[in-house]
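Note that this complex is displayed minus one protein chain, with the remaining chains in position.
Order of writing sets the labels: A, B and C. Residues in every chain begin at 1.
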Amino acid sequence: MSVIVAGRSLGLAILVIVIGVILYYLRRAEAGRLVKIRRLPQIDVIDEIIARCVEMNKELWFLSGQGTMTYATQLPGILSTFGILAYVTQKCAEFGCKIHHPTALPIAYNIQYEIMREAYEMAGKPEEFDPLDTIIYVPVAATRPYVTNESWRRKPAGGILTGFWYHYTIIHAEALQRAGAMTLGGTDTVHNIPFMVAANNYSMIGEEMYAMSAYLSKDPALTSSLAGQDIGKYIIIVLTIIGMIAAAAGVDVLKWFAV
Amino acid sequence: MAVTIGMIVASWICIMLYTMLYGDNFVSRTAEHIFMGVIAAYELVINLEFFYNKGVARAFSPGGAIYIIPVILGIMIYARLNAKTRWLYRYPMAVIVGAVFGVTIRTTVFSQILDQIKGNLPPIAPLVGVPAGQLINNLIIIFGSLAAVVFFIFSQEFKGPERYVHRFGRLVLLCGFGATYGNTLSYRYELMAGTFISNLFQPPEILPYTFGFAIAIAIILVIGFKTGLAHWE
Amino acid sequence: MTERSEKSFAEKALDLDHRILASIVFIILSIMVLVPISIPFPVSSYGQQYYDFVDSIPPGETVGFMIGDSPATRPQLEPSSVLTLKMLWDKDCKVVIWSDWAVAIPIVDDYIALAEKKLGRTMEYGVDYVNLGYVAGEETGQAAFLKNIREVVAGVDKYGKNLDDLPIMQGVNSGSDFKYGFFNVACECTEPMYVRQWQMPYGTKLGSINCAMDLPSITLYLATGQLAGTANGLLGSAEMEYLTGQLGLAFGQTMAVSFGGLYFTILVVLGNIFFFMTRGKGRRD
Partner (left out) sequence: MTIPLFIVSVLTVWMTVEYFFPFLAPLEPASHTVQTFATILASAAWGLGTAVLCIAHVRRIYTQSKDPFWGYSVFFLATFFIMFLSGLIQGTQGSIFLWLYNYIQAPGDQALYSTTAFYVTTAGYRVFRFRNLDATVLLISGMFVMWSVLPLFTGPFPVLVTIAKWINNVPSVAAYRGFVMGVALGIIGLALRVILHKHREVLA
């Protein structure tokens, strides 16, 4: 009996390498040397949207999508909104821009509430946090009418849509666009990415949203896991190129995967 | 008889929901809340039935004593509704989350990483001994997928020539998402045509009721808007 | 946008009320549904591949069939699912059915009844097919189910019958006992989940019945052979109807959808023309 099940060694190796690298970066980050994450151009977009709201003296809307936190597949998207929400709220508080966040996430509501309250405290303006308006919980059945009506009435100048999105993407993005808002949209649900790209002024595709969250929150765990995943991506690239060359030279590369 | 009434009700629910397209109004909101109430209860009942049959009933049958554990944990989930007992909710969630990540990552690394690398290699994407057209396609697949991977590398600045790889990656991704976009568009129209076929216009004997109700709703809405009892947007 | 007393034609056109646009969709689709016409069209490679896959299953095989349909997607997925069941039963294949989604449960019974109607005979429960009902828990649930069916469903089917009493379930207890499998997923994007929990560990050949919008996210699995075929939404259903010679529900819908698509194309073109006309005059921000 072999030690590792046949055909599964390479997978185990990739898992071990990626996890090892993440752990290494994490240890380094905890010692104070944070991995550098590329500054995404969309960060300037967030600042631009906030500046636009301040200039026009209108609100910024933050929409965090749908989903439940009890599903693992929906977790990454929902978790990545937290870092972005914290940054956006703090910036808004600093520049004196009003932010409005109707959330449809039942379990995440408490977390998002705390994040926004803390962000206002960090900006030194806890009194501006309005527990009845800065963030409100809108039950699923009421989300669509709420967003379409209220955005038309309150005419926000900016909108940021992140998280896990279903078919509401197009309805909400269009509602904000029609209200005259400049929007940044990002999601990791594949069939709604195109609508985010087509209907919003600026967009984040899939993992860009996670990276944004990591960059903005400066969280050591998030940044080091991103860096570790990048090593995984380099492994993929190198494996593919080596495999291509070897196969062209007549080697049976499929044998490598059967170890 | 119950079936015919049902079909009429079904077409009416559709019409009430469709009024949302002509401005938000009390009719569509009522229908939406009725629908949400039914679907929430439906999913709850089905899941509770599963919980009862596979958990509770089994726990009290001979040899199933061990299933008392998920039953107790399952009830503990509802401790979250009270702030004081919220900590109890973490134990069942820990089992759910732990099991999900456990069963996911062990096979993800094969089906979503290694098998995809295999897809970039012969015999699936050969580069030697194939016609020129296929060679170009395979090269696009291989280098396109690698460029898409490069696009999602975040710990590296793209300043030099590699920024063209990055840009190419984004274009490949957008071309791929364009395919999703096109398919999703047709899917949306498919949903509508399906609704029309199965609810509004079939069978023909309900058509008078459907159109009659549509006209009635239109009149109600117009009166509502004219008298100021309701308003567009 | 600045307020102006006089607006150019393009600006006026762009301000067109959305209710008019929506009404036109409604009218076009209603007419096309009420007065269907049909045009011959080429069968796509996916439709042919799926048909060949179902056709290649040897007679008498035990096949797993996950039905996770929803009422919304039912009109497009029903024809391919029912025709697949019919093709399987034509060959005396045994079908083990379950659902991963709560809303699919009443639909499963309808599918079986429709397939029996198309077939012209009643299939025997417990011999030709079995319905194991709803399996909760998404990915964990499916992984556990495919590893040990009896433990997850408590040894009974949907109606409370003991699985060991049913001939079809003799010797069937895990994903590896199905050489061929099908899953019908209603746009929940769970195809990769079945690839990694069913195809990858047990080597089952899988056919996917999915909505059109999921096609691009599964073509890569088709390319690597992780999926053996896909019935792609309404078009897949229409192609199945065409290939099996059982024209019906799907064929009528495709033309209505076509005119919806034509209208959409015209709108996008017009919208962009007007947009660039206004932008050329520098009137928009």
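Simple rule for what comes next: a residue touches a chain if its C-beta (ideal position, glycine included) is under 8 Å from a C-beta of that chain, and two chains touch if they have at least 3 such contacts.
Bear in mind that the values here come from a model prediction, so they are computed numbers and not experimental data.
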Selected from C:10, C:108, C:135 or C:156 as touching the chain missing from the view: C:135
Touching residues (missing chain, whole complex) on subunit B: 2, 5-7, 9-11, 13-14, 17-18, 20-21, 29-51, 54-55, 66-67, 69-71, 73-75, 77-78, 80-81, 87, 89-109, 112-113, 116-117, 119-120, 137, 140-149, 151-152, 169-183, 185-186, 188-189, 191-192, 194-195, 198-199
Interface with the unshown chain - residue positions in subunit C: 14, 16, 18, 21-22, 25-26, 38-42, 44-45, 70-72, 74-75, 103, 105-106, 135-138, 140-141, 143-145, 147-148, 151-152, 192, 212, 215-217, 219-220, 223, 232-235, 238, 254-255, 257-265, 267-268, 270-272, 275
Positions on subunit A where the hidden chain makes contact: 1-5, 8, 11-12, 15, 18-19, 22-23, 26, 68-70, 75-76, 79, 82, 106-108, 110-111, 132, 137, 139-142, 145, 167, 170-171, 173-174, 177-178, 188, 190, 194-195, 197-199, 201, 206-207, 210, 219, 221-222, 225-226, 228-229, 232-233, 236
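Note that in this section only the chains that are shown with their structure count from here on.
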Per-chain CA centroid nearest to the all-protein CA mean: B
Most extensive contact between chains (C-beta pair count): B-C
Maximum centroid distance from subunit B, chain identifier (CA atoms): A
Subunit A and subunit B: spacing of chain centres that average the CA atoms, whole Å: 19
Subunit A and subunit C, separation of their C-alpha mean positions in angstrom: 30
Residues of subunit C whose C-beta touches two or more other chains: 138-139, 187, 213-214, 216-217
Residues of subunit B engaged with two or more neighbouring chains: 96, 100, 104, 110, 118, 177, 180, 184
Residue numbers on subunit A that touch subunit B, as the complex places them: 8, 10-11, 14-15, 35-38, 40, 70, 72, 107, 139-142, 144-145, 148-149, 152-153, 190-191, 193-195, 197-198, 205-208, 211, 214-215, 226-227, 230, 232-234, 236-237, 239-241, 243-244, 247-248, 253-254, 257
Contact set on subunit B toward subunit C in their complex: 18, 21-23, 39, 42-43, 46-47, 49-51, 53-54, 57-58, 64, 96, 99-100, 103-104, 107-108, 110-112, 115-116, 118-119, 124, 141, 176-177, 179-180, 183-187, 189-198, 200-201
Subunit B contact footprint on subunit C (complex, rising order): 18-19, 22, 25-26, 29-30, 32-34, 72-76, 102-103, 105, 133-136, 138-140, 143-144, 152-154, 156, 160, 187, 192, 195-197, 199-201, 211-217, 220, 223-226, 232-235, 249, 252-253, 256-257, 260-261, 264
